[in-house]
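Complex shown without one protein chain; remaining protein chains in place.
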């Protein structure tokens, strides 16, 4: 079938985490709404590119066009610690870290991860842009904030090789988010690596 | 925040089964696509109302405008058994029954369900439209195809009261989808109602 | 390790649904109890064979030694319908059917199921015992109460071949538990077989 219902469902099925059945439900949900609901949604989707820009410094998406700026509110915030740069995989990671209130420095969004044994990692993440950022920004500390699974560790490893040529020149420190017990972890069910890391990173109180 | 990202996420969060976090992921997914992807999606959503109509007979959504007809392909199919009418809750139920190949009659889509103890059931489902359909269509058999949970059973009960005034006049039979063991059911884990129904509806072979 | 903790855990791991870790937890749970708790448990396990017998008619386990009888309370109950015999896979199925109150006839416990393509089905279920029961009991109706998945259907199929030689001679009817919507089933998520069965077994009301 190549009618309007099927065509729209075929687009929704490309959304992250959406299967064929839920894609269909989305279409029927839209059909059951007022025409104005669909008009508003279509307008918001179409105009996304008008309002949202990619920050030239950290590469996160932000409400840039409106503010006539190509630098996002975090990168241009004078209250932010300019000496710290945290490297994250994607925009939602950055948002989650921001809402935790844990960090007051600046960011760089890689825009992807590097799978283990990948042969062209430079096409997976913003490699050149990161190196340019380091050259222009000269941070004192760079924090690798990748996820704690093999693809995340491999991404961190690749970023280290990207930064190596600059470390001597700019003498920044390079750190990795601490490994240990995350909230809710029970020792009975922890894997050996988590226990090892939690023991090595134990904190005197 | 009332920027374009938040506004769009607030619409996605109204989609069936979508939470705040996944709504945000949808927005970032769209931002990471080409502008043409977003243009196409917006167009499909906006034009849904141009192509799709609600069938005046069964009330399902169908590709109506194109065919210059206000009756859907199932209702207008001469090969369909006109003497049987299956009443379903919603479009996706109809689709799933169609793809099972079990049924060759016609349908009526209620467009909702009646919660237990609801005081205005006539606003929950297409009550008047169903009665009009029975009057004009005079089927010989009506099959209630609601779900096998309390809200579905209550909906079936309400539809029975809607049909009662017509049953004597038009003398149709009224049936309910069979209750019993659905595929995968194990007797060890079955509830008492399922066992009772499966025993009462046992079939001699 | 072949100490008492490991040895006991190795027995618990053979229990249905118990993994290595939970088996260990069982042992530590037992160690943390009073000695009298362990004594009582050991006694109950050891004496199981003193109190419980397998009914010579239906082969379910029952409190037989105490009652000095080799026929269980269901098989010997005069209020039970002697003309109906329900064939179940295992004791817990029988218990669940009993607690539903749906059935008042007698039972036969197969003691297993026949996997699809199994080459020696006669070693999987009580084949000879079932045939003897039919010969001596001459029921008027036999109900196959196997589970609604491939192994259950295959078991039912095998039982049919066991019963075939006797059907002409004793002229009993042979029925299968009804297939259809089990409690909680939604039409949107039903598989094609369930819909087909529910449609074919629809009941006029």
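Assorted remarks:
As written, the chains take the letters A, B and C, and residue 1 is the first residue of each chain.
As a convention for this text, a residue touches a chain if its C-beta (ideal position, glycine included) is under 8 Å from a C-beta of that chain, and two chains touch if they have at least 3 such contacts.
All of these numbers come straight from a predicted model, not from anything done at the bench.
Only one of A:36, A:99 or A:171 touches the absent chain when the whole complex is considered: A:99. One of A:36, A:171 or A:204 touches the chain omitted from the figure, and that residue is A:204. The omitted chain makes contact with subunit C at the following residues, 3-5, 7-8, 11, 15-17, 21-22, 24-32, 35, 37-52, 61, 63, 66, 90-92, 95, 111. In the full complex, subunit A makes contact with the omitted chain through residues 88-90, 92-93, 96-97, 99-103, 143, 145-149, 152, 160, 173-205.
Everything below uses one rule, namely that only the chains that are shown with their structure count from here on.
Averaged C-alpha coordinates give centres for subunit A and subunit C that are 54 Å from one another. Touching of two or more other chains is recorded for residues 90, 92 of subunit B.
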